[in-house]
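Every protein chain but one is kept in place in this view of the complex.
For clarity, chains are labelled A, B and C in written order, and residue numbers in each chain start from 1.
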Amino acid sequence: MALVLSEDAQLVRDQALDFFREKSPILALRKLRDSADPTGFSRELWREMADLGWTGFLVSEDAGGSGFGMVGLGQVLEAAGRTLAASPLISTALIGASALDIAGTPAQKSAYLTSLLSGDTITALASEEGSHHNPAAVAATARPSADGWVLDGRKTFVLDGHVATLLIVSARTAAGITLFLVPAATQGVTITRRLMADSRNAALVTLANVHLPAGALLGTDGGGTALLDRLLDRARVGLAAEMLGSACEAFDRTVQYLKDRKQFGVPIGSFQALKHRAAVLFAEIEVTRSAVLAALTALDEGAADAAALASLAKAKANATLNLASSEGVQMHGGIGMTDEHEIGFFLKRSRVAEITFGSTGFHRDRYAALNGY
Amino acid sequence: MALVLSEDAQLVRDQALDFFREKSPILALRKLRDSADPTGFSRELWREMADLGWTGFLVSEDAGGSGFGMVGLGQVLEAAGRTLAASPLISTALIGASALDIAGTPAQKSAYLTSLLSGDTITALASEEGSHHNPAAVAATARPSADGWVLDGRKTFVLDGHVATLLIVSARTAAGITLFLVPAATQGVTITRRLMADSRNAALVTLANVHLPAGALLGTDGGGTALLDRLLDRARVGLAAEMLGSACEAFDRTVQYLKDRKQFGVPIGSFQALKHRAAVLFAEIEVTRSAVLAALTALDEGAADAAALASLAKAKANATLNLASSEGVQMHGGIGMTDEHEIGFFLKRSRVAEITFGSTGFHRDRYAALNGY
Amino acid sequence: MSLAAFRTETRAWLQDNCPPLMRTPAPADETVWGGRNPTWKHPEQKLWMDRMAARGWTLPTFPKQYGGGGLSLEQAEILGEEMRALGCRAPLQGMGQTMLAPVLLEYGTEAQKQEHLPQIIRGEIRWCQGYSEPGAGSDLAGLQSRAVLQGDHFLVNGHKIWTSNAHYADKIFCLVRTDPTAKKHEGISFLLIDMAQPGVRARPIRLISGASVFCETFIENVQVPRENLLGELNKGWTIAKRLLEHERKSIGGIGDRAGGLANTPAWELAKLHAGEQDGRIADPALRQDIAAYAIDAAAFQLTRKRAADEAQAGRPPGPMSAMFKYYGTELNKRRYEMVLAAEGVQGVGWEGDDFSADELRWTREWLRSKANTIEGGTSEVQLNIIAKRVLGLPD
Partner (left out) sequence: MSLAAFRTETRAWLQDNCPPLMRTPAPADETVWGGRNPTWKHPEQKLWMDRMAARGWTLPTFPKQYGGGGLSLEQAEILGEEMRALGCRAPLQGMGQTMLAPVLLEYGTEAQKQEHLPQIIRGEIRWCQGYSEPGAGSDLAGLQSRAVLQGDHFLVNGHKIWTSNAHYADKIFCLVRTDPTAKKHEGISFLLIDMAQPGVRARPIRLISGASVFCETFIENVQVPRENLLGELNKGWTIAKRLLEHERKSIGGIGDRAGGLANTPAWELAKLHAGEQDGRIADPALRQDIAAYAIDAAAFQLTRKRAADEAQAGRPPGPMSAMFKYYGTELNKRRYEMVLAAEGVQGVGWEGDDFSADELRWTREWLRSKANTIEGGTSEVQLNIIAKRVLGLPD
């Protein structure tokens, strides 16, 4: 694999950078927050993103998408990360589209894909049950009924669950962990919005005696672990790309501040201790960029080491965004502590993104296991 | 407990600092190394240390010592660490004296204590069997015989074992881990010198069908785990005190070099990045000093948290000496890489001391366990 | 009186006089700040403050003639131990006590001491600090607020920032430039300004944590009596630095403060959220990180104790306040990062019933902790101070 963007990917990247800079600067997130917007994102912008084809990047051409792939979607996510844009890109364009494209039956595809591509259907993955990422810890159950399945369980950290029309739920059957497509409006499904520190939303989803038709099964009975792994690896790398964008932006703003802010009669960027810390951060961002691009590419190519690269990318993105946002606030000094300044938004976003789809510790552990130690 | 040196301890400290500075500068270690001295230390100096009473600090007054305690011995060890002086202080004045004082029978005391106090008997603790510190991993066995015990086993990292006349050996009996006093000259004992990177010595000790009298048992049959723990906690804290001295000396030399060495027309100590790193190291040394003094004091007072403080002190000393020696070499630049300069001796000493009586990871684990998590 | 007798007597007095409610941990919103318009959640708060103030024990080592307790260091230590043993809340807190009072005692005229110290000790006046300015943060001496001496008063104009709780304070101690032609450290004076007059205005600043504990304070054409100058004219920088040492000490000890977290360490949260195995935190990496933090935190607390013990033993204290400020605040940030890491999803909530009150408070406190290494002199400034004053490294 060559670690270099194709012309097409470069075009998507430029387009996405312009899009978010113009239509969804950090000010947009602030407004959603301060107006206590019940959805936490802009449906109008989401339709525009769908019109640009981003919802179809992971949907094959014969199903109505472009099949452009993870490298392309990664460019969009990185651009979104630059302005901390809140949207269902990951929950829907990445996870939902992948789930249907990879495992959906023709009936499922025809039921959901068109409206997902147009931006109408929003999906959410309901797999976590505890405080820490652990897709294998599934207590939710699905038992067979006369005409399908009955689900019970409690899901804790369902990203975009508060606006989703379709949930992808992991539950345990006799055969093992299995995924189901659950329309949010199904009886017995209760969705409670959870507002996070980054002004984005997750939901608590409870399933109480939820009756589903046989056609709600996604993939095979008991095949949920492998399918979830594939979906999650895409989500991890997509999120890592978004986090890379956020780290780059926090860094660029901090370097600019170092040049502008004067103390002791000189720009504070002339102090060597700050210079060295900035240079170290630059290096970390560069190696993170390589890890993210390699993981995106490996997923598109179906490479054998894609899972290890996914953990590598998420582990590096976690550490680098943590560092970039922490250094950003510290180097901005007092002004960085004010709500009025935007650098604090990166700090809040960083810690939520870190624990999403696996902390640094989780991915170090997984990387070691995948490499045989 | 008050974390302040008594007048007496201060006097010992000053005396020890003068002693090692005058009689055992780093040059002494270099000479021992370059002459391939078979013992690796100076017997003459060791007798002088005994004459100063240091071998008796942990021996009660009624047994011929001064009972001055760990705080006092810690001052001596810290001073020894400043000049990287190699001596049997830890193997004999600390571990051997403690073992006999705490657990020795009257017969054992009368057999060994006088010559230990005078510097004639050198003891060595033979407890490690693997590459990593683990006093609980004992494969060596002791089975009862008609008139005593028969020992078999292999001990890997016996500090000063190559010059010891008396070994303190851990072996497993039916009752559990048990300690034995084994004269080095006993038939079946083979001692092979192992030269370490810090120019000090450990030994590989093999015990093959070693017959011992009943009176060789130290403490109680099966009581070795608790006794070893006590001895090791003293050793950990004593070594931490020595390492603190080494860290202080490496740091002082580095700060002086920062003031003396000129590049770009100014002392390199005027560069802010180096200043900040030096200041961070200063802070780490200060908190390490407190941890070491608290642990020494707790051992003397038999405080309930002495074990936790021992792990705390060793963990901090490990990290701080590692940092002080690494930064020392880096800040000395090219000259620090030469054998002619003394700063490299601190680097070599640091890593050997780190793995002795438990690495940082070992003591973090133990600290957590002792604190209930 | 022997120390033992003092201890016995003190214990008995505390037993008799500390109201039961004041022996419970104080939530953050029940701190007693005193002042002209004090707020009380419980009458016991005022009772406790008044009783302690009457003995001068709100500033126990200060001389009796100014209303202080007149205790020796040893006695004050015993008082502290007995208060901790009984779980007594601090009767009164604020910048008057911890920062201004020590420099008033050192640099004030007899009249100034007589006027201000009793008010501070009795909790009658709440002070705030007018140091930083928008253009003068780490470069504190670069301040531009002006005071011009006009006969018996100064005419003051200026713009201060990070004035903690200025919107609740009665008076502000202020650094102002009184000689614009002098070198920057030599034209600064230290003024005491009453805020209850036209021309003084405090505007709260909203922080990333959502709280507003700091203000911008605007001073426009305010007349300040000449006798409110502390120390000599244009010699305010010396006092300013001395006060900063007291501030550093109080911020460096930030991890000590009572509060929910002190009773709920990160390892308990880790067991709760990451699970427990054989009595251990189930996630070994999290466990090692928490132990590493706990070891550093314990070593730092032992260092504070060592410094106190050395002072008590009459050993000369080193110029260590910068080190305490640096290490204590960096540790406090790590502490909250540990809490977040332990809590997982529950550590990054903002609103809603699914998060406990503690969890939501800790998220805000985590954000608040980021200011610790900025306020009162950044970590970078502290490291500069250590390098220069302690290590003697050249400029």
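A few notes on this one:
Keep this in mind: a residue touches a chain if its C-beta (ideal position, glycine included) is under 8 Å from a C-beta of that chain, and two chains touch if they have at least 3 such contacts.
Bear in mind that the values here come from a model prediction, so they are computed numbers and not experimental data.
Within the full complex, the chain left out of the display contacts the shown chains A, B, C. Contact with the chain not shown here comes from a single listed residue; of B:A175, B:L195 or B:A208, that residue is B:L195. Residue A:T288 is the one among A:T156, A:S246, A:T288 or A:S325 that touches the chain missing from this view. Hidden from this view is one chain, which touches subunit A at 2-4, 255, 258-259, 266-267, 269-270, 272, 275-276, 278-280, 282-283, 286-291, 293-294, 311-312, 315-316, 361, 364-365, 367-369, 371-373.
Remark: the residues of subunit C touching the chain excluded from display are 284-285, 288. Seen from subunit B, the chain kept out of the figure touches residues 128, 130-133, 156-157, 192-199, 202, 204, 262-265, 268, 271, 273-274, 326, 329-330, 333-334, 336-340, 344, 347-348, 351-352, 355, 359, 361, 364-365.
Everything below uses one rule, namely that only the chains that are shown with their structure count from here on.
Of all chains, the one whose Cα centroid sits at the greatest distance from that of subunit A is B. In terms of their C-alpha centroids, the spacing between subunit B and subunit C amounts to 42 Å.
Under the contact definition stated at the top, the residues of subunit A that touch 2 or more other chains are 271, 273.
Within subunit C, the positions touching two or more other chains are listed as 380, 383.
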